[in-house]
Structure formats: structure tokens, C-alpha cells
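Note that this complex is displayed minus one protein chain, with the remaining chains in position.
Each chain gets a letter, A and B, in the order it is written, and its residues are counted from 1.
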Amino acid sequence: MDTTITTYTRIRRQGILSNDQLFYEHNGEAATFAGDAYKHLQLSYPKFHKMDLLCKAGLLATETALKDHASFQSLDMSRVAIVLANRASSLETDRQHQRSISDKSNYFPSPAVFVYTLPNIVIGEIAIKYKITGENAFFVCEHFDAALLHDYAETLLKSEHTDAVLAGWTDVDQGLTDTLIYLVERSTDSNKNTNFKPHSFETINQLYTL
Amino acid sequence: MIFASSYHNIISPLGLNSHENYEAVHSGTSPIKQHLFSFSADPFCVAHIDDSLIARATSCVKHAEKHTRLELLSLLSIQDVLQQSGINAGDKDLGLIYTTTKGNIDLLEGDHPGIDPNRVYLPVFANYLKQQLGLVNIPLVVSNACISGLLGIIMAQRFIEQKRCRHVIVCGGDILSEFTLSGFKSFNALSPEPCKPFDANRTGINLGEAVSSILITADETLAGHEKTQLVRGASANDANHISGPSRTGDGLLQAIQQTLVAGETLPGFISAHGTATPYNDEMESIAFERAGLTTMPVNSLKGYYGHTLGAAGVLETVISLMALHRQTFIKSAGYESKGVSGQIQLIDKTSPGTISSFLKTASGFGGCNGAALFMKA
Partner (left out) sequence: MDALIEKLKTQIIEQLNLAEVKPADINPDAPLFGDGLGLDSIDALELIVLLEKHYGIKIQDPKDGKTIFQSVRTMAEYIKSQGKS
């Protein structure tokens, strides 16, 4: 079975790169990245502001990757999987929750913070925005692991229940984001013609080093 | 064929191995007790592992103080499975999947002399287990809310089929911490009484703590004396709300429909998630009814253990595997009268029966759901 990466977005400190084009360049403070990118994308999704940075980064990357990928909407969303990984799990938000309970005289744990103390919430946020209901997986690894992401996506695509896998890495630690989101589909003549990127360890690693 | 072997372990308030645990569950013991915590004016119930039990477990461990609580329990649990199965920790065909929601989250608070604070990072924690056990392959951590444990088992099957490894130990663990207790408290989700899954008077969850491990293998000689086939499993997302379950059970229904194939014999019972929150149990009952499982006996084991988060899927699978081979339906503890709208049959008494397979399900924050089918081999 041939599989293709049909669209991708890479987010780093400096900006957003999507399908070989610099989509957004960030010159401000790291802390304003997500909000500024949201404005640049002209998104209208008020829920965005309630999310933690991990979810914001995952959502911005997915939005950028899918917005010009018209054929995505023709997929059956119950057959689209989301497979993500990172290193720091939800630690950034964990620390925030911990701060809210460290002072016994000012003890106000926030449910809106606590709900983000699970890394797979970013999968949930992406699923809600695009109505994706297929397989889910969130791995936590020491390093970006192209082989793991590749192999697990291939396993799902070989099954009878999955047609596409939204995969990648989204890590937030000490205010810095490091995100790569890409879509893997079975190869067809049309998706092989334009901007062809075979789904392989090499391609995934190349995209991550962009 | 992939086997869910009979080499498994549970360390919980009910005991240090799966047999102690099964006997306690079979006799209807529950360790769930009311506690008053400094951060809450009102008491609520938890299932906490007694220090005396930990002391019994650690009497044979050298330098136990250099491990965190979760590391210590995890090492003991995995070592038990290695010993039972006779697999060498250094076997290059052996993989470890560790499933957890919060890992060493207690390291975020206070001083922990002699313990590297970086072990709050899940991969660093997993790597520590690898070094202590002498494993060859880097462990994989799965953190997918409350379906983590069950999803880890489903992944083990997929990795073995893909020949990434031949045997996988899936270990699930989470400990009680002020971190999670205060969070669930802010959700108004904690019950002051022992939890009552699917009951009309249910008032929320009890948090528990446990570590549970099981060997999943393609090697029939390592399947143990109680052989069970791990037939298949699936996960699905509600795409509805990050903390509230779908009102219609769509995601759980999809996971079940992909796990149960038309024409195959229906499973003998369902080990449900059953957290005892109003919405979760209602959602599950609707999904089971929509899946056509209206006459199937259902239990939740949360009434014995509380909600053990990342451990739950593994722990509840292990107890269900033992019940399967002992031909026993385990009572859904805490259940008295039906309090869900979906047509389902709760097991109200631990009793003998003829069982050849069971379905395990789980659902969690982030809208995730999982299901897996196990069959006597």
C-alpha cells in the first residue's frame, strides 16, 4: 500500500511554515505567538482563547494544514484518525494547576485549567473543530520519533476502518512550542501528482527539521 | 493469534498481586473509605494503598527510598510479570508500554531528596524504569486520559502484529495526589460516599490508586495456563466536548461496532467504564443499547477500586480475564437500582456462569472511547 503526506504545517518559535511556504512570521514575544497567529489566520473560533498553549498550537497547525486542502472535507470523518506525540505531555498546564493549589490561603484550582492537564485534550479539541471521530492515540516520547508515528499511521491505514491519519508532534515546554502536523492518506493519482511527499521516516524527519 | 496472557499483576489497596486482588473482589471487599483532606472542607471517598501494604511490598526492595511511589509500585508490578512468565528483562523482543495520566506528578510539589525532578517528565520516568529493570527497548508512554490502559493493550496487539516486538508488557499506573484530587474536586465530580456506578443514587467518582501489568504476546508458550485471545480493539472520539461525554454515546458506539464483528458470538459480559458520574454512566448505557447489547450482563469495577485513571483499563481487563477463566460474573459493586435510561443489565450478584468472552470498554476526557474483545483460547 502506497501512502502520501498530502499536507503539512510546521510551527516553531519564529513562525508557521505550511506546504513549503512561510505562512506566518512571528517577530514578537513567544508569549504572544498563538494570539497573533490566530489573528493572522483570521480565525473566528472563540473557544480558542480558552485553550492552553498545547491545544492552541495543535489547532493552529491543523487549521493551517487543512485550510487549502479542499479534498479533506470529502473524507468520512469517522474514518480519520488523530495520532499525536510529544515530550512534555501537559506539564506546562500541570505547573499552572500546581501553582493554583500551592498556597493554602489562596487555593482556587480552576476547572478550566485542570481539564487541560491531559495531553490528549489537544486531540479532543481538533476532533471537535473538524468533527473527526476516528482512532485516537497520544504518545509521550523522549525525542521526536518519526518511526513510531510512521508505523502507527501505517497500521491504522492498513485496517479497514481508517482512510486518513492526522499525525504529528506538538510539544509545549517553558513557553516554547514545537509542532508538526501532517495528513497521511492512501496514494491516488491526483495526490501523487501535486507536491508529492511519500509517507516515510525520511519525509517525516525532513518536515520536522524544517 | 495474539494472547492476553495469564501472567499479570495488580498492586492496589486490595493486594500486591492479581490473585489477592481477585479474591478480594470476589468476596465483595472494597477499600473505598471516606477521608478528610486539608484542602477540602467536606470529606470524600478514595481508595488509598495503605502504608502497611507498601511496607510489605518493599521489604525485599533495596534502596526503596530512591524510587518515587509510582516507580516503586511499577517496578514491583512489572518484575512480578517477568518472574511469572520467565521472560528475561533483557530480551530484545520484549517491549514495555506504560500507560498513565499523570506519572510522577507528585514531584511538582515539595522536596524529594535523591530523586531527579526531571522524572516528572513521562519519558524520563519510563527510561528510569527501563534502567532499573534492565530492559533493552525504550518504553513507550501512552497518555490518553482514562482510556490509556485499554488503549495500551490495543496498541500492544498492533505493535506485535506489525512485528515491532514479539512480547509487550503493558503496565498502567496512577497514584492518588493532591494534584488530581483538587482538580476533580473543582469539577464537583468527587463523591462523599462509595461510588455507585449506574445506580439511581450515584453521586460521582471516587479516585483510587493502582498499578497493573499484563504480558501480551504472540508466543503461545508464553500465554500461560489460562489462555485468552486478544481478538481486536478500537478507539473513537466523540468530537463533542473535552470534558462532557456525548449525550448519544456516538464515540463509544463506534468503538464497540468496530470491535464486535457481525456474525460472531456476542461476548459473555461487558466490563464497562462506569465511573458513577451522572453523565458518563448514562452515555454508556445509551451506547450499549444502541449497539444491541441490551441483554448482556454489565459491570463496573470502580466500586472496588475507585477510578484508577491510567491503570483502570489494565486493572479491569486483568480482573475480567480472571473472571472469564473462573466462569464468574462479578457484581457491579455499589449498584442497587437502575439509574440510566439505556436498556442494560447490571450484574447485581457475583455468581457462576458460562462465559467464553468479554468486552472491555473505557471512555475519557478529550472525548476518547475504547473497546476491546477478549476470548478464551
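Operating definition for what follows: a residue touches a chain if its C-beta (ideal position, glycine included) is under 8 Å from a C-beta of that chain, and two chains touch if they have at least 3 such contacts.
None of these values were measured; they are calculated from a predicted model.
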| item | value |
| --- | --- |
| Identified contact with the non-displayed chain, of A:Arg13, A:His49 or A:Arg99 | A:His49 |
| Which of A:Ile16, A:Val80, A:Ile101 or A:Val115 contacts the chain that the document leaves out | A:Val115 |
| Selected from B:Ser186, B:Ser246, B:Ser332 or B:Ser357 as touching the chain missing from the view | B:Ser186 |
| On chain A, residues whose C-beta touches the chain left out of the figure | 35, 46-47, 49-50, 108-112, 115 |
| Footprint left on chain B by the chain that the document does not show | 186-188, 241-244 |
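Basically, only the chains that are shown with their structure count from here on.
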| item | value |
| --- | --- |
| Separation of chain A from chain B, taking each centre as the mean of its C-alpha atoms, in whole Å | 27 |
| In the complex with chain B, residue positions of chain A that touch it | 77-78, 82, 87-89, 91, 94-95, 97-98, 101-102, 104, 107, 109-111, 114-115, 117-121, 123-125, 127-128, 130-142, 148, 151-152, 154-155, 161 |
| List of chain B residues in touch with chain A within their complex | 38-39, 101-103, 105, 108-109, 120-124, 127, 138, 140-145, 147, 151, 155, 158, 161-162, 164, 178-179, 182-187, 234-243, 250-251, 254, 258, 364-368 |
